[in-house]
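All protein chains of the complex are present and in place, except for one that has been dropped.
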Amino acid sequence: MAADERGHDHDHDHDHDHEHPHDHDRTFQPDIEDAPPGRYELMTYAIRELLVEKGHLTGEEIRKAQEKIDSWEPSQGARIVARAWTDPEFKKRLLEDGNDAMAEYGIEPGGAKMTVVENTDKVQNVIVCTLCSCYPRAVLGLPPDWYRSKNYRSRVVIEPREVLKEFGTEVPDDMAVRVHDSLADLRYLVLPRRPEGTEGWSEEQLARIVTRDTMVGVANPDVDRAGS
Amino acid sequence: MPSKNDPGRGYHDIGGLDAGAIPMETTDMKPWEKLSTAISNALGRGGRGIFVTDESRRAREQMGDPPYSDLEYFERATESMKIVLLEKGLFTAEELESRMKEIEQRMAEVRK
Partner (left out) sequence: MTAVFHPGDRVRVIRTHPPGHRRTPYYIRGKVGEIERVCGAHPNPEELAYGFDGLPAKVLYRVRFRQKEVWESYAGPDSDTVDVDIYEHWLRPA
């Protein structure tokens, strides 16, 4: 799997205790008790066992990597957007150097260069990776099925307005739709427009209306929505 | 709309091709899928540095279609990772297949 976000916390204790063949790493919980595992589920367990036995990985490294995945959530991105809406200095830093500004929130995008693009009254930004499904995982979590789908990857570059309509988003003709095909080390996050009717809201309240879809650019924040 | 039969177009290189409605159903990541992702990340640039993302992308692009279109996202990711790890000699295909069979048997025992 493309390890698009690489973490920094690699502990260098290559433990020399040979893992006993019947130890904890050989046990597993079948995902569904009664259904036999598919080929790739089996392959994953087999790869894990072989790598650990041969000293290429430890159980601890794998566990830490799983925890890191758990820490990637759209609520991270939402927090950053809410802050940018209320703090013009932070917003300026965020647009200039995403990695630097996001470090304040403990975001470690690894080798990716977090690039924030701002929606305005003239521009609606939309993100895609047509060749695979690169995505700003460190602030949005893993990409949703639709983002990874062939249909999204094929169509959003050639008919973005039609695709946005399928998400319930209409962009008037006096605004430009700007699609970003993120094919290199830049990872794009959309800074959506702060909607009317949110004057005086706290950052927490604002973050609740910043959904994942608004940070990919297929939707815009809605004051009436509780937020996901 | 451009046709799928453009010479020199990889099967993954699909920007602009005809396609249907955006599938909106979301599925949660299964535990084995998270494990596969974690293993890949732990081996990657932020971990052991055994391979880089670019290698697994390339592996995905060279696996052929089929199986590219037939596999689901995490299956493809696991297949790509396997290709790269076999190339680097971390284990052999025989070791992998035999271990998979063994695990399958172990899991069948547990289910009895």
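A and B label the chains in the order they appear, each numbered from 1.
By our rule, a residue touches a chain if its C-beta (ideal position, glycine included) is under 8 Å from a C-beta of that chain, and two chains touch if they have at least 3 such contacts.
These numbers were taken from a predicted model, which means no experiment stands behind them.
**Q** Since one chain is left out of the picture, which of the remaining chains does it touch in the full complex?
**A** Contacts of the unshown chain, counting the full complex: A, B.
**Q** Just to verify: which one of A:Q76, A:T130 or A:T169 makes contact with the chain not shown?
**A** Touching the chain that is not displayed is residue A:T130.
**Q** Pick out the residues on subunit B that sit against the missing chain.
**A** Contacting residues on subunit B, toward the hidden partner: 1-2, 6-10, 13, 15-16, 51-52, 54-55, 57-58, 61.
**Q** Which residues does subunit A use to touch the chain missing from this display?
**A** Subunit A touches the chain not shown through residues 113, 130-131, 157-161, 173-186.
Criterion: only the chains that are shown with their structure count from here on.
**Q** Taking each chain's centre as the mean position of its Cα atoms, how many Å separate subunit A from subunit B?
**A** The separation of the two C-alpha centroids amounts to 19 Å.
**Q** Where on subunit A does subunit B make contact in their complex?
**A** Of all residues in subunit A, those touching subunit B are 1-10, 28-31, 33-34, 36-51, 54, 56-57, 61-66, 68-69, 110-111, 128, 130-133, 142, 144-146, 148-155, 157-158, 163, 166-167, 181.
**Q** Using the touch definition up top, name the residues of subunit B that touch subunit A in the complex.
**A** Those residues of subunit B that touch subunit A are 1, 12-27, 29-48, 50, 52-53, 56-57, 60, 69, 71, 73-75, 77-82, 85, 90-91, 95-96, 99-100, 103-104, 107-108, 110-111.
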